[in-house]
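Every protein chain but one is kept in place in this view of the complex.
Letters A, B and C name the chains as they come in the text, with residue numbers starting at 1 for each one.
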Amino acid sequence: MNESSASAFSVVMVVRDYECDLQGVVNNAVYQHYLEHARHEFLKSIGVDFAAYTEQGINMVVVRAELDYKRPLRPGDEFFVGVRVERESRLRIAFLQEIRRLPDHAIILKARIVGTALDARGRPRLPKEVERILKSWASGVEV
Amino acid sequence: MNESSASAFSVVMVVRDYECDLQGVVNNAVYQHYLEHARHEFLKSIGVDFAAYTEQGINMVVVRAELDYKRPLRPGDEFFVGVRVERESRLRIAFLQEIRRLPDHAIILKARIVGTALDARGRPRLPKEVERILKSWASGVEV
Amino acid sequence: MNESSASAFSVVMVVRDYECDLQGVVNNAVYQHYLEHARHEFLKSIGVDFAAYTEQGINMVVVRAELDYKRPLRPGDEFFVGVRVERESRLRIAFLQEIRRLPDHAIILKARIVGTALDARGRPRLPKEVERILKSWASGVEV
Partner (left out) sequence: MNESSASAFSVVMVVRDYECDLQGVVNNAVYQHYLEHARHEFLKSIGVDFAAYTEQGINMVVVRAELDYKRPLRPGDEFFVGVRVERESRLRIAFLQEIRRLPDHAIILKARIVGTALDARGRPRLPKEVERILKSWASGVEV
């Protein structure tokens, strides 16, 4: 199994020119947008709609982000954003994400994003769909 | 021929959550990003690469934008951005663009973006590929 | 009275590097952000807080934007965004905005942004503070 296939979920995207800055490459902050979009698509795939949850007063929040920038993406580059999750603590989940260029799979960025969810009363509680996926992955179903 | 098929070129996109603002809908400025991305994809399809041209010192610039906002896009909405071009004046081109939601084709936004290109000496001159497409469209090949 | 002082309200801002794109100048869409920020600051100055109104279910929306790009802003440029308002129709207001570079007041962009406000039931109605300012300006107090 090659490294890139280790992500249980991935989204393919293409760099848009407006995402690039003075240096002619994707701006550092934009990668967080890519990562967020892939996380939200992953969550949607397991039944958790970020926008719908927000409307219901459940706020999913990032508490820590670690990003290792390996290589820049350039205008028009195609890439995928991979997502894996693991439990960080009882109330926190870690998203292990990577961005790889296509078609050569060159590593662009590796990230570890730790998040939690706050219910309508502001108390941390992971959505049950997230609990379920954490359990199934821990039991080896996916990897 | 229905109205939406009147665009000779179109790009399909999906609203990403980070593109939405306080009101829960896509922020007004983001539509300009969608329009720009579709224009650049259209230009690429006729052999004009915005980033490559920029590196060569040829700057394609917008001189006027008119946008009619009809209906907002919401998180997760799929939509397409259509592009048609017509000559505005000897040195200017007008992009007639529309954004329609999928699958119902509800009109979201209509825009008319007027641009030109400045060569390395800062003088306006449309790229020859753009001249060619303007001529072929004017002769009725596409419409 | 010089042209730039014709704006009854203005906000001074500075170009941030991340707002510039491949061409080394402020990206076209970013000017809409500048214009929006200045409109919201103007509205706040007359007692209309966009975020608070949104929370109360009153959505101020743009229905049409016309932007004339005259000259690009570059990294580090200081500029101001001027705002004037006039009634467009019974339920619509037009913001006449311009962006000028500092200190030379060179014109960067002129815009006319037409908006309205939708109450909690989705019906258009301008906030009373906006009605008041439209009346006072029409009576010549400000111009």
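Here is the rule we go by: a contact is a pair of C-beta atoms (placed from the backbone, for glycine too) under 8 Å apart; a residue touches a chain by one contact, two chains touch by 3 or more.
Given the structure is predicted, the values throughout are model-derived calculations rather than measurements.
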Chains in view touching the one left out: A, B, C
Touch list for chain A against the chain that is not drawn: 22-23, 28-30, 32-33, 36, 50-51, 54, 59, 61-69, 72
Contact footprint on chain B, counting only the chain that is left out: 17-18, 20-22, 24, 27, 29, 75
Where the missing chain touches chain C, by residue: 16-18, 20, 24, 33, 36-37, 40, 44, 49-51, 55, 74-76
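The rule is short, and it goes like this: only the chains that are shown with their structure count from here on.
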Superposition of chain A upon chain B: rotation angle, C-alpha, nearest 5 degrees: 180
Mean-CA-position distance for chain C and chain B (Å): 24
Euclidean distance of C-alpha centroids - chain A vs chain B, Å: 30
Chain A-chain C separation of Cα centroids, rounded to whole Å: 35
For chain A, residues that touch 2 or more chains besides their own: 17-18, 20, 24, 75
